[in-house]
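Before I ask anything, let me first share the structure, which is written out below as structure tokens.
All protein chains but one are shown in place.
Take a look at chain A:
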Amino acid sequence: MIRQWIGHFIRHIDSILLATVLMVLVVALMVLYSASGQSLAKVNAQLINIVVMLGVMFLVANTQPQHIERIALPAYLLGLALLIAVALVGDISHGARRWLNLGVTKIQPSELMKLAVPIMLSWYFSKRETMLKTGDYLVAGIILLTPVLLIAKQPDLGTATLVFAAGFYVIFLAGLSWKFIFGSAVAFGAALPILWSMLHDYQRRRVEILIDPSQDPLGAGYHIIQATIAIGSGGSTGKGWLNGTQSQLDFVPERTTDFIFAVFAEEFGLVGCSLLLLLFTIIIGRAFMIASQAKSTFSRLLAGSIAATFFTYCFVNMGMVSGILPVVGIPLPLVSYGGTSLLTLGLSLGLLMSVQSHKRLVATD
């Protein structure tokens, strides 16, 4: 009986995804142990985060996509209401209004939107299935841009960009016309000089530093210089676990969170980096495969968006740490220390697994 129950539970788990994710997590814990100055406390804390994440993943994997479709609109509206509440009465910290103080706990509604927006859009397109018109993309644009602008206004440009990306992938996969995509890209490119001329000097400087941190060697550029030295000195095979001088000697900033990849690259070298990239590629590839096999529009779009968003996180984080992309505060999925990021990942992975394991049910339903 119990065995049957467990079997029922387990069969919704995608073994390929789970295996790869677990491999990355093992590596992540090793790197965290090294990066934190061999702090077992930090590793234990992250272990708890991982347990929570896996729990969430199992639960969501066992939930039918139809149930998730049903919460799309309420979750989105709740998130929107919370964002408006934040704009009106949110707590200010570091000059930005991002948190909602519920007395017991503080919540950051923009985090919720990272998943609520793609779910909402997937649901919307699935409702309009087979009769999509231009106007539908317009509505989708409004669904997407409302929360994005609210988040951007907080201001939290990093999160706003990510929420936008997650939603945009859905719209893109739903078949937004190439003409429109290229048209907007060209229009945006053409408008750039005008936008640029409208900025204040200090705003321009901020953008310049974002694009080229070496202009600010005492501020943001410092991180990049130190991180680049860490990566480069790792060589082809790395200095070995716990032997990264750059990271052990405090030169790499934020080395358990956003810059943890620099520690990894220093200690495991090009070989390690390639393997990690491979693991990420497998996760993303598997996610795309799940999307392509999905039987409903909702599942298909959601899975595709999750896969692409996961890729975006990986690429932007590693690109930033290795100095080819501007410095924005984005964690490396599964590797960076922190509970919120893992929780969102648990949800995403669970959704993917749910899509994969319920496709037969959907088909026969």
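Here is the rule we go by: a contact is a pair of C-beta atoms (placed from the backbone, for glycine too) under 8 Å apart; a residue touches a chain by one contact, two chains touch by 3 or more; residues count from 1.
Just so it is clear, contacts and distances are computed from a predicted model.
Peer 1: Name the absent chain as its UniProt record does, using one of the following: "FAD-dependent oxidoreductase", "Na+/H+ antiporter subunit G", "Peptidoglycan D,D-transpeptidase MrdA" or "Phosphate transport system permease protein".
Peer 2: Spelling it out: the chain absent from the display is recorded in UniProt as "Peptidoglycan D,D-transpeptidase MrdA".
Peer 1: Out of A:L25, A:A291 or A:V355, point to the residue that touches the absent chain in the complete complex.
Peer 2: A:A291
Peer 1: Touching the left-out chain: which of A:A19, A:V139 or A:L277?
Peer 2: The single option touching the absent chain is A:L277.
Peer 1: Which residue, A:P65, A:G234 or A:G350, contacts the hidden chain when the whole complex is considered?
Peer 2: Checking the options A:P65, A:G234 or A:G350, the one contacting the hidden chain is A:G234.
Peer 1: Applying the definition given at the start, please give the residues of chain A touching the unseen chain.
Peer 2: These residues touch the chain not displayed: 95, 129-132, 169, 172-175, 201-202, 205-206, 209, 216-220, 222, 225, 228-236, 245-246, 249, 251, 265, 269-270, 273-274, 277, 280-281, 284-285, 288, 291-292, 297, 300-301, 304, 307-308, 311, 315, 318-319, 322-324.
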